[in-house]
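With one protein chain withheld, the remaining protein chains of the complex are depicted in position.
Entry: chain A
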Amino acid sequence: MLATPLYNCDYDRVYEPAEDSFLLLDSLESELSFLRSIFEKDNYFPIILEIGCGSGIVTTFLHQHAIPTNKGLYLPVDINPWAIDATLQTIKKNPPTKDLQTTTIVDPLLMDLVAGLKSNSVDLLVFNPPYVPAEAVPNLPPGTNDEGWLDLALLGGEDGLVVTNKLLNNLHNILSPKGVAYILFCARNKPQEIQLRMEGHGWKVDLIEKRKAGWEVLSVYKFQKIKTNF
């Protein structure tokens, strides 16, 4: 088992790693040989995007263990400036070991989903979204020091899917031709329906891990573009 990064942030402002975070880490670990088989070849230099990095635990895990390979540009993104600070610190606390011989850059970005990202650039996308069903997706707090950052980490509007759907509906513009996305869902998001819908739009969708966590059932799905030969 790969080591979990050390982390320590201000959990009044930044999402504290929980069952969902750990399920995502386990999923990525179980996908390790698949990811290496795609990205280790030919010294390919991948772009790794994590949306909603929070404490930074997921990006740090990838970076620390040379996933998907020992080089690449890691772009952790969050709308919460405290999360960006926390991610920088978590990355610093957990450097990759020397024997992995990594050449990597980690550049955190303050951004809403992928709004400022050049299209079709992302090779590995990871997202543990705000997935809890709620009246609405909350607005950004007016000031950095105001309350409300944690609500943004959790509340996903109708069916808990408003933020995730924005991403899924645009996924074909985000991923590179090699691109793979891992996204976390809870049962109330009805992930099987999403799977069918995305398969209907030409995606290959696989369930990677599923686990009961308290009263929630969490799952991680993998999305890949189906290659079409015209």
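The rule is short, and it goes like this: contacts are C-beta pairs under 8 Å (C-beta built on N, C-alpha and C of every residue); 3 or more make two chains touch, one makes a residue touch a chain; residues count from 1.
The definition used in the following text is that contacts and distances are computed from a predicted model.
Enquirer: Quick one: find the hidden chain's UniProt protein name among "Replication factor C subunit 2", "Thioredoxin-like [2Fe-2S] ferredoxin-domain-containing protein", "Postreplication repair E3 ubiquitin-protein ligase RAD18" or "Multifunctional methyltransferase subunit trm112".
Expert: Missing chain, per its UniProt entry: "Multifunctional methyltransferase subunit trm112".
Enquirer: Which is it among A:N43, A:T97 or A:N169 that touches the chain not included here?
Expert: Hidden-chain contact among the options goes to A:N43.
Enquirer: Identify the residue among A:I57, A:L75 or A:L218 that touches the chain left out of the display.
Expert: Here the residue in touch with the unshown chain is A:L75.
Enquirer: Could you tell which one of A:A18, A:L32, A:L109 or A:L154 touches the chain left off the display?
Expert: A:L109
Enquirer: Touch as defined at the start, partner being the missing chain; which of A:C9, A:C53, A:I84 or A:L218 qualifies?
Expert: In the full complex, the listed residue that touches the missing chain is A:I84.
Enquirer: Determine and list the chain A residues touching the chain excluded from the picture.
Expert: 42-45, 47, 71, 73, 75, 79, 81, 84, 103, 105, 107-112, 115-118, 121, 139-140
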